[in-house]
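For this view, one protein chain was removed and the others were kept in their places.
So that you can tell them apart, the chains are marked A, B, C, D and E in the order they are listed, and the count of residues begins at 1 in each.
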Amino acid sequence: MFFHKQELQFKSTPDKPDAVYARKLQEVLGGQYGEITVAMQYSFQAWNSHIPGKYRDLLFGIGSEEFGHVEMLATMIAQLLEKAPLGITDDAVQSDPAIAAVVGGTDMQQAIVAGAGARPVDSMGNPWSGSYITASGNLLADFTANANAEMQGRLQVARLYHMTDDHGIRDMLSFLLARDTMHQNQWIAAARELQEEGSENLPVPSNFPLKKEHRDVSYQYWNLSDGKAAAEGSWASGPAPDGKGEFTYHDGPTTSAPMPPPTHPDSRFYGTTELPNTMEKMAGSMQDKLNKE
Amino acid sequence: MFFHKQELQFKSTPDKPDAVYARKLQEVLGGQYGEITVAMQYSFQAWNSHIPGKYRDLLFGIGSEEFGHVEMLATMIAQLLEKAPLGITDDAVQSDPAIAAVVGGTDMQQAIVAGAGARPVDSMGNPWSGSYITASGNLLADFTANANAEMQGRLQVARLYHMTDDHGIRDMLSFLLARDTMHQNQWIAAARELQEEGSENLPVPSNFPLKKEHRDVSYQYWNLSDGKAAAEGSWASGPAPDGKGEFTYHDGPTTSAPMPPPTHPDSRFYGTTELPNTMEKMAGSMQDKLNKE
Amino acid sequence: MFFHKQELQFKSTPDKPDAVYARKLQEVLGGQYGEITVAMQYSFQAWNSHIPGKYRDLLFGIGSEEFGHVEMLATMIAQLLEKAPLGITDDAVQSDPAIAAVVGGTDMQQAIVAGAGARPVDSMGNPWSGSYITASGNLLADFTANANAEMQGRLQVARLYHMTDDHGIRDMLSFLLARDTMHQNQWIAAARELQEEGSENLPVPSNFPLKKEHRDVSYQYWNLSDGKAAAEGSWASGPAPDGKGEFTYHDGPTTSAPMPPPTHPDSRFYGTTELPNTMEKMAGSMQDKLNKE
Amino acid sequence: MFFHKQELQFKSTPDKPDAVYARKLQEVLGGQYGEITVAMQYSFQAWNSHIPGKYRDLLFGIGSEEFGHVEMLATMIAQLLEKAPLGITDDAVQSDPAIAAVVGGTDMQQAIVAGAGARPVDSMGNPWSGSYITASGNLLADFTANANAEMQGRLQVARLYHMTDDHGIRDMLSFLLARDTMHQNQWIAAARELQEEGSENLPVPSNFPLKKEHRDVSYQYWNLSDGKAAAEGSWASGPAPDGKGEFTYHDGPTTSAPMPPPTHPDSRFYGTTELPNTMEKMAGSMQDKLNKE
Amino acid sequence: MFFHKQELQFKSTPDKPDAVYARKLQEVLGGQYGEITVAMQYSFQAWNSHIPGKYRDLLFGIGSEEFGHVEMLATMIAQLLEKAPLGITDDAVQSDPAIAAVVGGTDMQQAIVAGAGARPVDSMGNPWSGSYITASGNLLADFTANANAEMQGRLQVARLYHMTDDHGIRDMLSFLLARDTMHQNQWIAAARELQEEGSENLPVPSNFPLKKEHRDVSYQYWNLSDGKAAAEGSWASGPAPDGKGEFTYHDGPTTSAPMPPPTHPDSRFYGTTELPNTMEKMAGSMQDKLNKE
Partner (left out) sequence: MFFHKQELQFKSTPDKPDAVYARKLQEVLGGQYGEITVAMQYSFQAWNSHIPGKYRDLLFGIGSEEFGHVEMLATMIAQLLEKAPLGITDDAVQSDPAIAAVVGGTDMQQAIVAGAGARPVDSMGNPWSGSYITASGNLLADFTANANAEMQGRLQVARLYHMTDDHGIRDMLSFLLARDTMHQNQWIAAARELQEEGSENLPVPSNFPLKKEHRDVSYQYWNLSDGKAAAEGSWASGPAPDGKGEFTYHDGPTTSAPMPPPTHPDSRFYGTTELPNTMEKMAGSMQDKLNKE
């Protein structure tokens, strides 16, 4: 269960209102790689985990921290909106193009729907979706998903850092950047630990019987575009990271098969299934059958 | 530009119809980590890439291969549906619980909408969404996303392998498992190469000025759940993977700040902003203002 | 069945074009609490209702009225867009920041997709979704949903009222505000009538056997945050509104249970299910089993 | 900020596996009125609230409790799936219609994607959406939304109670039903308290200047369907709940206006804007204009 | 505005309950080409139309009819669910695989959420979406969209006809099939009339100045797959339907251009923009710049 404390992990107060920036911050609150995503992702991974101990404790611990980041961003957004001209009628607003420009760039639902508050959406207004999260039950796959989420998240925060010169916002972003550094390192460390312990290995899932896959194509690089430089990469020759094979390079596929003939489902699906001259022959019997039914 | 060849990369013909399995296969065709996702993800990464050469060629090459996997799965699904009882009225269907069970477990839109064909949806019928893909312009972040996508994808194919004993399906899955092994290895190799070359490093993005983040919390593990085992992990002590800091373990946060006071936006947002007794005092002037407008 | 009359319930003609406002109006046409929502919500409640008479007639009657509001808003939006500079090339547009600002704040699909027309979307461009409506078959629950929808709707219209000084728009909004006043009152009256008649009561559903719920926690306020003021509310002591219990206040939960041990599903799901040393022991037999299959 | 404790608020252990029921429980975990919705709704209302004290403390306290309910349901679902036949190949599965039926009724992504785990989706597989929540900044509107959410939620749990006879599941549902009773009562109590204090009143928003709405239609019931029984309701005569008017009943609308003429936007939108004979006349000049551009 | 009459356009009463079929019918109520789609599509086309008279009257008239079809389907669905075993605990349900099969194939939200009622979703549970409709303001394009919608709709109803032998359902479907025949013919007739009158012509939009398109490729068939039979079609030689050109056949594209070099956006986007050796050279100055900011 969860307990809430009416404090923030770090100060979150802007110097001044900025409604356009309030919209931009929605990306890291409610976007694909925003804080709601990581909070929910780590929590579902914990609930779906199959072993007690350090990995599950890690997931619960960081999941909770991320819910606190959601809160910090929501709090910041409300403050950025507090005194901003959100389109409320006012002579100055209507005639001043600078203010009009600001109004045009805002999240209109922050004003109309939330009354100058944060919303569970991204910077283009798409609502947060459960489809953003990953929790497969396989920890090596999921820790890789988590490392990616923290990389994409830190990248977005770094970009946002340069889109304002408000000291209060930058200070909060500096904190989030540092925590993203921690979490990015942490998931990479955890993924390594899983492999060093032998709990999971490459390729994921590592205990699927290799003899059941078509091993002849397991380490072949197939070049299906006409750029030749891919042959220079470490994925085109030399040992593969899973330690079980050697990469080889091929121009195009090494296997192929004729396309099977088109399907002919039941005529009561009314697909276009027959060539015209065949149809004439068949027409009587099919219509008979359909009429009888 | 793209060219199509009317061949498959590998044979895709089932032993017998199986409408329930046709639905399950939709997951790896049109799900979050299905083949449409990787085909579109690698293509967008190529279009958004900023350097010519081996990495972009790799993205174009594998993107094209994945569109071919979409095709193999769509072809297989159509065949699994070709002769299956999809709910078409027939005395046997109505009275045989085994057939009724099959009908209940099918993707009803494969029958009603596609006339016994594949659809761009997952196994629960959710349409494929552009929000599934990741293409940030930062190659280390994106190759990590790609490694994750291939891990999740191979995991799902491995699970599906055990949900049928049809030799034709298993043969195709064996091929896909092998290609997922290749692609999983390949993105890990490419991520390593980026780092070895110094093009990108940890933490992503590596050229954000570290002095601008709050370095004091960049390597602290904060335990915000009450499990103690997380302290045992390699993320709680010792050097961090980015080589720039040492992990430390903390029970709970090491920084905190009071929540800022609630916001008071313009009264014309009609939020609940005042305590009742204050309201009485303010009522006259606010109503005056509102009435005048 | 429905019949249409080519008249509006009230005049809907703006003084002048305003493409940014045309976008804002989309919120109350096609947003979560827009007119499409209430029209569809009341109609589905009528179709799913289980008793003939006054409640169903009410639902049919107001459902029809709301479809007329959709029409009034769509008509108004088209007029606001009729003469507005929607980004069409024109020297003035390109060089005048005031016009550029307007262009930036518009719904680009109103121009590109609808050719200067209304769309079934909200003010951020999200398409209207069937998931916005509520129709449970329980009238007390649904009339409460309806009261909420009319409250949120009137709140949004009131906010929009202050975002323009166009007399034509304000006149139409004054009409919608009045009808929202009516409908808000009406659903509250209907909810009361249901209870006074004894058709439904609190807690909803009122005929679920109370002895089947854990009555010991049915009136306990559990404070799971650290603010203490919640103890002052009428929800923390005194009789509950359902007349069946007395509220009590508790710091934190009064019941708890240990988390059950993590699950160990079939190994063919390839979750991370075993600690490493256990794995070594098990590895042989599992691989044997998997290989044999 | 949030802290997690590795305990549940109540025991959540089923008697036996039941994969079909595991899917049904997803509705109250990740559906429109599931526990994710109320947890996020109360949290966003707290973050967007404008006054400190009892109301905000209430929102924080109950928001936290609801996150704990998400956890209880996720835990229960994982247990229901732990030993269930989820379609894994097995002779018995393929030939036994009872097991086949179970397989057909499961959430296929719980197996293929989550490896026998819970997912952030509803019982039909739709991912949870940020569009489910309501947080307007107006407490009377929002507490009404909350009362509705608890009513709909308790109704769904009551229905689910009758869809199983597993004692473990029923025990957990009995607990949730009791907490829903509490929360339903609590939001109704809070809505009353707001009104008694004078913080907010009907109609919401109560401080919008009434003289700015078209008061002549504020209490008129318009019957736009042909059922006559709606005239019998308390919404068709007598005093309105807001205490500011008297209901009256009308067959059809009391106001109407001619539809404004269709719009004629810029010809470069290529809408069908002219009657043919007019077009002939205009054709030359328009084509001239278009060609010149 | 709209008026409702408590009658149906045709009788809609099934012989017996059938919960699985109730789910299938959702496709033509709330699916991509269901009745909600056409009702909303024709209504938005009417509201966005630019000329008064026969075309707009047609759109309003048929739009209203389609709302009545929504009602007929919703009514039918509620009846199919009325007595069906929807998973309510009952010894017979649990042990009879035939009943279990039925339960597995139902729309679980029709039971849990709507209490045995219709919902605004398709047969896989996806909520109806505003993105399903088309209303561009160009009548020839939109009437073609309408003809397609009626074709897809009639095709789905025809498929559904064969999935039941209930006389009541089939009778209603026979009515809908007939109305779809009418509407399909009607939109084709209206599209022809537009062209005969000269209001619109091919290619849509017909008054875009042809000299502004690259006319050299306006009638070239480019074969980008390796099947040769496309050359036999009427689209590969002979006059084009718009009467303005002659089709020609080409193996592959007749125009091409080198891909432009990759973009190098601002370094503060932290994309991977430089080759390693270049990076070394640039590193100092960029870091200086970033640090200074």
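Everything that follows uses one rule, which is that contacts are C-beta pairs under 8 Å (C-beta built on N, C-alpha and C of every residue); 3 or more make two chains touch, one makes a residue touch a chain.
Being a predicted model, the structure only gives us computed values, none of them experimental.
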| task | Write out, one label after another, the shown chains that touch the chain missing from the document. | result | A, B, C, D, E
| request: Have a look at A:83, A:162, A:192 or A:244 and name the one touching the chain we're not showing. | output: A:162
| note | Residue positions on chain C contacting the omitted chain are 1-6, 48-53, 55-56, 87-89, 94, 97-98, 100-101, 103-105, 107-109, 111-113, 115, 121, 124-127, 136-140, 194, 197-200, 205, 207-209, 211-212
| said: Even though one chain is hidden, which residues of chain B still touch it in the full complex? | reply: 1-9, 30, 36, 40, 43-44, 47-48, 60-61, 63-65, 67-68, 70-71, 74-75, 78, 113-121, 127-131, 133, 135-138
| remark: In the full complex, chain D touches the hidden chain through residues 155, 158-159, 162, 268-270, 293
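Here, only the chains that are shown with their structure count from here on.
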| Relative orientation of copies chain D and chain E, as a Cα rotation angle in degrees, nearest 5 | 120
| task | Just give me the whole-number Å value for how far the CA centre of chain B lies from that of chain E. | result | 25
| query | Between chain B and chain C, what is the separation of their C-alpha centroids in Å? | reply | 27
| Listing for chain C: what residues touch at least two other chains? | 6-9, 32, 57, 60-61, 63-65, 68, 75, 78, 115-117, 126, 129, 131, 136, 138, 155, 158-159, 162, 224-225, 227, 253, 256, 262-265, 268-271, 293
